[in-house]
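This structure is in structure tokens; I'll ask about it shortly.
The complex appears here minus one protein chain, its other protein chains still in place.
Going in written order, the chains are labelled A, B, C and D, and every chain counts its residues from 1.
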Amino acid sequence: MTDLTVTGDAPGAPEPSAPRTGEMVRVENVYKSFGSTEVLKGIDMVVRPAEVCCMIGPSGSGKSTLLRCVNHLEKINAGRIWVDGDLVGYRERGGKLHELREKEVAAQRRAIGMVFQRFNLFPHLTAIENVMEAPVRVTRLAKSTAKTEAAALLDRVGLADKLLNYPAQLSGGQQQRVAIARALAMRPKLMLFDEPTSALDPELVGEVLDVMKGLAKDGMTMIVVTHEIGFAREVGDTLVFMDGGVIVESGDPRVVLANPQHQRTKAFLAKVLS
Amino acid sequence: MTDLTVTGDAPGAPEPSAPRTGEMVRVENVYKSFGSTEVLKGIDMVVRPAEVCCMIGPSGSGKSTLLRCVNHLEKINAGRIWVDGDLVGYRERGGKLHELREKEVAAQRRAIGMVFQRFNLFPHLTAIENVMEAPVRVTRLAKSTAKTEAAALLDRVGLADKLLNYPAQLSGGQQQRVAIARALAMRPKLMLFDEPTSALDPELVGEVLDVMKGLAKDGMTMIVVTHEIGFAREVGDTLVFMDGGVIVESGDPRVVLANPQHQRTKAFLAKVLS
Amino acid sequence: ACGDKESSDTSSSPAPTVAADSALAAKVPDAVKSDGKIVVGTDSTYAPNEFLDTDGKTVIGFDVDLFNAVAAKLGLRTEWVSSKFADVIPGVLSGKYEAGVSSFTINPERKAETNMVSYFNAGTQWAAKTGATIDPANACGKKVAVQASTVQVDDITAKSKACTDAGKPAITIEQFQGQDQASASVVSGKNDAMLADSPITAYAVKQTNGQLALVGDIYDSAPYGYVVKKDQTAYAEALRDAVAALIADGTYKQILTKWGVEAGAITTPALNP
Amino acid sequence: MTQQPPAPEPQPEPRSRPEAIKAVPVRHPGRWVAIVVIAILAAMFVHLLVTNDRFEWSFMIDNMFRPPVIEGVKTALVVTVLAMAIGITLGIIAAIMRLSTNPILAGAGWVYTWFFRAIPRVVLLVLFGNLGILWERLEFGIPFDRQLGALFGIHDFSARLFGFDARTAISGFTAGLIGLALSEGAYMAEIVRAGIQSVDPGQAEASSALGMSRGLTLRRVVLPQAMRVIVPPTGNEMIAMLKDTSLLAFVPVTNELFFQLSAIGSRTFKVFPMLVAACLWYLAMTSILMIGQYFVERYFSRGYGTAQKAKARLRDITAESGGGTP
Partner (left out) sequence: MTQQPPAPEPQPEPRSRPEAIKAVPVRHPGRWVAIVVIAILAAMFVHLLVTNDRFEWSFMIDNMFRPPVIEGVKTALVVTVLAMAIGITLGIIAAIMRLSTNPILAGAGWVYTWFFRAIPRVVLLVLFGNLGILWERLEFGIPFDRQLGALFGIHDFSARLFGFDARTAISGFTAGLIGLALSEGAYMAEIVRAGIQSVDPGQAEASSALGMSRGLTLRRVVLPQAMRVIVPPTGNEMIAMLKDTSLLAFVPVTNELFFQLSAIGSRTFKVFPMLVAACLWYLAMTSILMIGQYFVERYFSRGYGTAQKAKARLRDITAESGGGTP
């Protein structure tokens, strides 16, 4: 489980310099602004390997931004993020931070799969080509190997019969499952999901959640932003409730959901569960 | 309640020529094709004044098409539709059907409000201008009167403070409520809703359903295509389940939901309620 | 169509062969003769002086035949480059062309900028639709077509000014990019008359099968000149002497007669007359 | 999965703000090479402008503001405005014709746009400059907006209202203007059509569901929204039209800017400086129009999710700087 260790340091104390072992993600006192609006205001979070961390919170609370910071799609303004022990986006040398070169950032991102709310499949490629693209072009896997692996992955998400369909010929749920397969093709150590089912028709939500449950069972470390409370309760190891750029409350999903400690959490849950 | 009177006539018998009194909508043996695909295959349906008829059914079953036929946004290929006793889109004279002129179709549509899944607000007009547009331009209401009425309507849907916002400055739920106010501004006798909440974030669904509940309580005749089973159970007088272009089952929502008669209904409800 | 036949006839008859004169050749600057040819700028839309043959490539005309002979006298070939009329002299001044041969009437402005060698005498000749009565000396209120940038533009502008000064209506002047359009506009009745160099007008009258007729006499007779750079006087003198030699040996007369423009023959070419 | 008791302090108090990240940026040596190359080229160009005496700067400046040149500038602007005004009108008519369900009207609209878009403007203008060759008199029996037909054969139409001498009427300025306007109409027709088609059909549907007529829908709902799509290319057309007034020199229209500058060039044999002057004049005029277009476009995108747009743009920029978008 995530423990939101408010590390023992007094306010203003020097930053701890590295994550402990046995942590897949460590987010430490992260701030992020867009222009003059501050979206993340001191986020601390730890995700251990094989853990499923679900994040909920009202619109605009900064959930997506936090996810995007974890794989350096957004640059943070202050704080540190480590994934699997490596500082994300920077190298610390001689007490100074150096931006990583594009190639190095890309290499870091390969270890992190990301699934977007709006799928973002490549519309000009078929399902199997979508899945093969990164292995073939980035890790320079032989085409035939990549093809076999892609077919296996698509089979795993239940799409063995849709290999040659273009995204436009797939339903939303099918597209999202292709997107998951595409992310898995790079054999990530960590998967980020940003409201993976919220753009889907209610009938199609289940099939995507099932695939995610399977992943969790297989021991994938996952951070999942979701409004599917049922999923969080059943699959999540931790539930994090964000509001206004801070983590208001977190803990075992069954505990948090049954007995929220904070007024804001209570109000939000009341709305969502109604 | 709607009764799906399979009228006593033997197959192939001459069509009954007019709706009975006390019926707001009468749909009789309606067929509709797009090109070679038949989308509606003999729909019969009656909605009485002040009744709320909810329609459910899988994607592609023809729910939207049926709604669009009721206000002649689509031309039917066979059968008849009456709204408030008037044949929709045609005039029967000397045993022949004559297309109504554009003006006459427009006049019929004024009695029928329609709310779309994707709101379809006019993006270049403010909320109040959206509501005033039709009364001022179509029924030639004085601008000042229209403005007062529009403000009252927007107040009724809980948007008294958003009169001057453009649609892009409103949340989805607010936009949909403006769309409802816009339809109400023409004082329709019948309201058609096509999945009015399915494009909304879960948090915003409630506010729109509340407005619709209010309308139902005020005695508006409504046909509502929806996936919100809770709404159908609570507010609907009838529930119609469509599949593959036919009405498979209909009746009291509580009865149909608790005890569906048909296999297809059972399967669908199992999916949606899970 | 008959015009076609004629021009192909004229172009197919062989140009007289001319022997080189090494004394003259020696006066040509190295910059010009080093490649064995003279690059000539010309506006090839001016029949019969210089225009494109039916093959769409070869520039032909009496100017062409004559200057080819002049070059041959200097032991050089010619390369004819089509240009816009207005761009020929600037091209010569910049060194883009080594000579400008495009029916340039010698006038003070041109002489001030360049060296000009006279080789022909042309005047301005008017034409109008057959049967029309128009007096070139008093064309006030008429519509007159002319090719842009020719000396006739100044001429007709002055005439128009004379009209207005005399309290009469001005001449409506329409300036065309090419002489062909100017002539065509008179044939169509769009304009009342045209004026151009005498050989041009004569050729137009001939080509339009009697739809046009000459009006009035040739006036403002002035020499045509070859244009070379101001600082190439020796070269200009060589050209002048070459023309004189051609007059002397009869080739000159032969070429002019071939094109039916012998009326404009001169006896002594001059540098900047 | 590790099982631990929930953290003892479930509500984190944000600690004091850590130091902002000021990282050493990545170097891009390739870029510097490109910049040096650009700098050398620019320097050489400036050197050329200053040292090559064929530019004759003082002569050029002397001559590029002479009254006939200024007259030419005015002509260019007047023709631009008139040709665009007529062209837009024709374009709207032709677009509505092409969108008609009636095949004959749609076909006529198509033929018009096809013909005038297929022929080079310069050929068209020279042709129009010579149209007087066809007739000596033109007579009108139908209103001005039918001038297209009029140009092509009204002389044996019986309902003659008035006539005039075609040789004077259709020449120079008029011929050039009509040619440009007809040509522009064809381009505008395509633009207006694309604009109308770009509007979400749901809009027209919502409008007719409210009982608004087709005309009302077009006027109040579709066209205002189509404007967003129509205005930017119309601005481009305007700029293109200003540039194409230079083609009037070949009609010819003698008080046109390019004609006047060329005339000075050929009179003085200083062709090159006058061509440079033409470039400068057109650069100046089109640049002003471009700036105008920028503001007009900004005006027409008001109310359309400006917030979203700004957000999208911001997102692009930040994603880019984060290494995301190319």
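Definition applied: a residue touches a chain if its C-beta (ideal position, glycine included) is under 8 Å from a C-beta of that chain, and two chains touch if they have at least 3 such contacts.
Remember, predicted model here, so these are calculated numbers, not experimental data.
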Contact set of the excluded chain (shown chains only): A, B, C, D
Omitted-chain contact residue, chosen from C:Gly56, C:Gly131 or C:Gly210: C:Gly56
Option from A:Arg48, A:Lys147 or A:Arg182 whose C-beta touches the chain left out: A:Arg182
Residue ranges of chain C at the interface with the undisplayed chain: 1, 3-4, 7, 39, 44-45, 47, 51-52, 54-57, 81-84, 87, 90-91, 93-97, 178-181, 183-184, 187-188, 204, 207-208
Positions on chain B contacted by the hidden chain, ascending: 1, 3-6, 9, 11-12, 15, 29, 31, 34-35, 41-42, 44, 48, 50-52, 72-79, 90, 96-102, 105-106, 237, 246-252, 255, 261-262
Contact set of chain A toward the excluded chain (per top definition): 71, 73, 102-103, 106-107, 109-110, 112-114, 116, 118, 120-124, 133-134, 137-138, 166, 168-169, 179, 182-183, 186
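Going forward, only the chains that are shown with their structure count from here on.
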Set of chains whose contacts include both chain C and chain A: D
Required steps from chain B to chain C (each step between touching chains, minimum): 2
Identifier of the chain whose CA centre is least distant from the whole-structure CA centre: D
For chain B paired with chain D, centre-to-centre distance based on mean C-alpha positions, whole Å: 45
Centroid distance [mean C-alpha coordinates] between chain B and chain A, Å: 40
Multi-partner residues of chain B (at least 2 other chains): none
